[in-house]
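One structure, as structure tokens, below. Some questions next.
The complex appears here minus one protein chain, its other protein chains still in place.
As written, the chains take the letters A, B, C and D, and residue 1 is the first residue of each chain.
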Amino acid sequence: MDKILARLEERFPGRATTRQRPDLAFVTIEAAWLREAALHLRDREGFTHLVLLTAVDWLEAGQFQLTYLLHNRARACDIGLRVMLARDAATMESIHDLWPTGATYQRELREMFGIDFPGSPRVDAEFILEGWIGPPPYRRDFDTLAFAESNFRHREGRETRDPAAHMKHKLYPEKG
Amino acid sequence: MKDDSRKFPLRPELEPREVKTPDGQTITVDPLRDYFCEAAPRVHAPVYVKIVEDFFNWARSESLWILGFGTGCGAIEMRPLMTPRFDAYRFGIQWRPTPRQANLLMISGYLSVKTLKRAIRSYEQMQSPKYVVGLGSCTINGGMYFDSYNTIKRLDDYLPVDLYIAGCMPRPEALLKGFEDLKKIIRAGKAEGANAYAENFAQYKERQKAVIHDWDMPDYNW
Amino acid sequence: MVYLALATGFALILLGLYGAITRRNLLRLIVGFTVADTGTHLVMVSVGYLPGRTAPILGAAVPPEVAALRIIDPVPQALVLTAIVIGLGVTALMLAYAWRIYATRGTLDISRLRQLKW
Amino acid sequence: MDFQWIKVAYALLTLFIVLNYGLLMTAVIQKMGARAGRRYGIRVYQNYIDLLKNYVLRSKITHGYMYYLGPVFRLTGGIGLLLFVPTIYGSEMWANFSFSGDLILALYFVFFGTLGMALGAGESGHPLSALGVSRGLSQVTSAELPFAIAVFAVALQYQTLSVTEIVAAQQGGVMSWTLFTNPFAVAAAMLGFLGSMMRAPFDVVLAPQEIPIGPPTEFHSAYLALLQTNRNIFPVAKIVIYMNLFFGGAASWPVFGIKVFLLYLVSAFVGVAFPRFRVEQSVRFFLIWGVPLAIVGLYWV
Partner (left out) sequence: MVSAISIIAIGLGAAFLLGLMREGREALAHALTVLALGAMSAVAVGWLWLLGPGGAAVQEITTAGTMPPFAINLRVGLTEAVALVMITLAGLASALHMRAVLLRMGRRAMAVLLIAVMALAGIVMTRDLFNLFVFFELAAISTGGMVLLSDDEDALGAGFKYMIVAQIVSILLLIGIIFAYHATGSLNIDDMGGLAAMGGGAALAVFLVVAALVLETKPFPANGWALDIYQAAHPGFSAILSAGTGTAALIAVDKFAGAGGAALAPVLTGLGLLTFVAANLLGLAQTNDRRLLGYSSVAQTGLILAVIGQREALGESYLLIAGGLLVGHAIAKAGLFWLSGLVKGRDLTDWATLRRSPLLVFAMATFLAMLLGLPPFPGFYAKWALVHGLVASGGGALVALVLIGALIEAGYLLRWFGFTMKREASEAVASTPAELALVLAVALAGWGAGWIWGEVGPYENLLRAPALLLALAFLLLDWLPARVKNVAAIAALIGGFAASFASYDPLQMIFAAIIMPGGAVILLASFYEHGRRVGFYPSAMLMFAGMAMLIVAQSSFGFFAAWEVLTVGSYFLILRGKYSEPHALSYVLFSLGGAFAIMAGFALASGGMANFTMAALAQVPLTLAPWVFILLALGFMTKTAAIGLHIWLPGAHAEAETDVSPMVSGILLKAGLFGLMVLMLQMGSPSLYGVKLTYVLLWIGALTALIGNLIAAFQEDAKRLLAYSSIGQMGYAIFGIALMNHLGWLMALMFVINHYIYKSMLFLSVGGVAKRTGTRLMYKMGGLIALMPLSFIAVLIGIIAMSGVPPLSGFGGRWIFYNAIMESDARAPMIVIFLSGPIAFLYLFRLIHSIFLGQLKDENRRLREAPFWIVLPQMLYTAFLLVFAVVPGLALRRVDGYLSTIFPEHGLNWDGLTIRSDYGYWSPVSVMAVTVGIFASVLLLLVLLNHRAQKVKQFNIVYSAERPFRPETTHFAWNFFAPYRKALGFLLAPLATTFWDGVTGSLHGAADFLRRFYTGDGQHYAYHVLGFVLVLILIVGGGL
């Protein structure tokens, strides 16, 4: 694992590396290098399996973090490649030609985060949502409650209780 | 927040298309009209003689055939009903794999918009008299999904619900009790949801279409 | 004498045929056949020859009454004459062919005339 | 033979008895299956309620004429089969319409309902109906084979094709039943019996899990009720044939009730004990086990 990371470091230097577990590490690299790094890992290091491709919305930093989690079956270890994208220009190179499953992940990210992957098959087709009329719902600046209130009719008289406060009130009414 | 101006074009397979017939003519096929029956649902009056209708209602209540359609987490909760411990069969309840033969639609938990479309279709494909039971608080008022952008908040807006069983989720015992109550409602002749649906068809459709933005089926799925 | 002629005739035939089937040149081939023809004629004549008799010319030397005993059989000779004439015709035709072939194809090699086969 | 109108009354009575018997018997057998699974099981009269409910359903749809007629064919097939076979041995009246034809008529009349049902299911346009029909026909044709050979063996054995005469030949004690005089033929026929009863391991046609219930997918209300009615008559009618051919027939209604019940129980027992065959597996099963048995039975005669 160390050697793999070292070799990765050697080819794509100067990026932050996190060792989560002995068999799991995350490497943050430039978006432009992702393809080469992925190819390197896939073809040279045996990380043949794309476990997942997911995104995190760092609203405060104005960035999306893409994580390409790759798995090496022979060594039973994983490396996550992280790429930071600007939120306002969320476009990333497609990797559907490296892993066909990538296309599905990218469709999901496109729908849920609004991250574009030009060239990925059917990337603009609807994925989970049918007839969606709001902004990408997984973006943290999307107010799901407001959307729900405007889109759905609610039943009157619904109460929401904080479970902790409710239980406290129920069990220890004397404490007020 | 929501962009009401966004319109969804008809799905390609439903758009009218030009087809060349074997003898060389070109004809237009409009799938929505040619492949789907366009008739609106009818109100079916009860049998005129009350005692006969009561007898029929008794039979209906003692022969509840549930459509095997699980929507949310309740789908799991319903399985124990078949097991020796609860054994719903002894109450005349059984599960049917096709809506044509079922007369009870259990909405077992939260219902996303996408699933709602399927639930409506299944409901409409059942033959009346037919009953809807909402399971769990999600069907009542959204429950813990009150702020979800994609789950409906109250089922009776969209389908004529005869009975709600509250809980998150209700246990099988609660379900059995619910069935008993439903039977009472049916026997009392009050479970006329199908007729209500037909009577207020326009209103139901309006509400359904308000949340299902890409309506891609005929108004009534026979 | 007769047998010698006969043998020579057959030898000529074989020789001619050998030439005809081994030479590629059309002209040589025709010559081969001519030789074989000649051999044939020789054979014919020698078959019809009876030793000690005279040529079948009726006249003073051979009166018709005794002709049957004195002359050799005239028929083979007549045949040979005819055969020679016909052979000439055939040879001429073959030569004509050779000439036409040379004119159109520019070759006299028989192995080059294989356009038609199978 | 002169036709007597009273026969019609007897036929209707037979039908009534058999229908009720079938409704109750299937419920009892289902209950026994439930008890085997430690369940309480359905109520004994549940079948009546279901049937009634389906008959009085308010709304119904139709996919076309053949769809409409399919259940009619099916039920006609069931009733016809019942009435073309003498139900009670020794009784002219309970022989119903068996004067119309012999064993062969019964064998081929089975297909009347099958064909009509398949056509009706086909017209519904549902692919799974067609799939179910495909599976059903494939399986039934191979299940019929050992049965047909066994039947032929029996016919050869008794030198007659008349059901009545076959039963007559088996009178005189249990040991003169075909079951004991030609056990191989009976074994083969019983395999065919299992195959045609639509129970596990040969129930892939209805396959409640993978394809929603096969041919009757689109049938509902009175259509379904007719099919249900048939479900209660047809197996009994079929068992009557088996009973007559192999198990000495029935000389009275009580004997009839017991024999039919026991025979039905065989398929129920096998059904709860075995998992399901795929179609090609059951086809092979019948060819590998059923047919050789039947052939032995045929040469046994």
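Worth pointing out:
Here, contacts are C-beta pairs under 8 Å (C-beta built on N, C-alpha and C of every residue); 3 or more make two chains touch, one makes a residue touch a chain.
No experiment lies behind these values; they were computed from the predicted model shown.
Contacts of the undrawn chain with the visible chains, over the full complex, involve B, C, D. Taking the complete complex into account, D:68 is the one of D:16, D:45 or D:68 that touches the chain left out. The hidden chain makes contact, of the residues B:78, B:119 or B:140, with B:119. One of D:155, D:169 or D:240 touches the chain omitted from the figure, and that residue is D:155.
Where chain D meets the chain that is not shown, the touching residues are 1, 3, 55, 59-66, 68-69, 71-73, 75-76, 79-80, 83-84, 97, 99-105, 108-109, 111-112, 115, 118-119, 122-128, 130-131, 133-135, 137-138, 140-142, 144-145, 148-149, 152, 155-156, 159-162, 212, 217-218, 221-223, 225-226, 278-281, 283-284, 287, 291, 294-295, 298-299. What chain B contributes to its contact with the hidden chain is residues 13, 17, 19-23, 25, 27, 29, 31, 34-37, 39, 42, 69, 98-100, 118-119, 121-122, 125, 217, 221-222. Listed for chain C, the residues touching the missing chain in the whole complex are 13, 17, 20-22, 24, 26, 29, 33, 36-37, 40, 43-44, 47-48, 75-76, 79, 82-83, 86-87, 89-90, 93-94, 96-98, 100-101, 104-105, 110-111, 113-118.
In this text, only the chains that are shown with their structure count from here on.
We define each chain's centre as the mean of its Cα atoms; on that basis chain B and chain D are separated by 36 Å.
Residues 37, 41-42, 44, 47, 56, 59-60, 62-63, 65, 83-84, 87, 89-90, 92, 94, 96-98, 100-101, 103, 127-129, 194, 222 of chain B touch chain D in their complex. For chain B in complex with chain A, the residues that touch the partner chain are 1-4, 6, 8, 113-114, 117, 140-142, 146-150, 152-154, 157, 207, 210-215.
On the chain D side of its complex with chain B, the touching residues are 34, 37-43, 46, 49-50, 52-53, 56-61, 208, 212-213, 216-221, 224.
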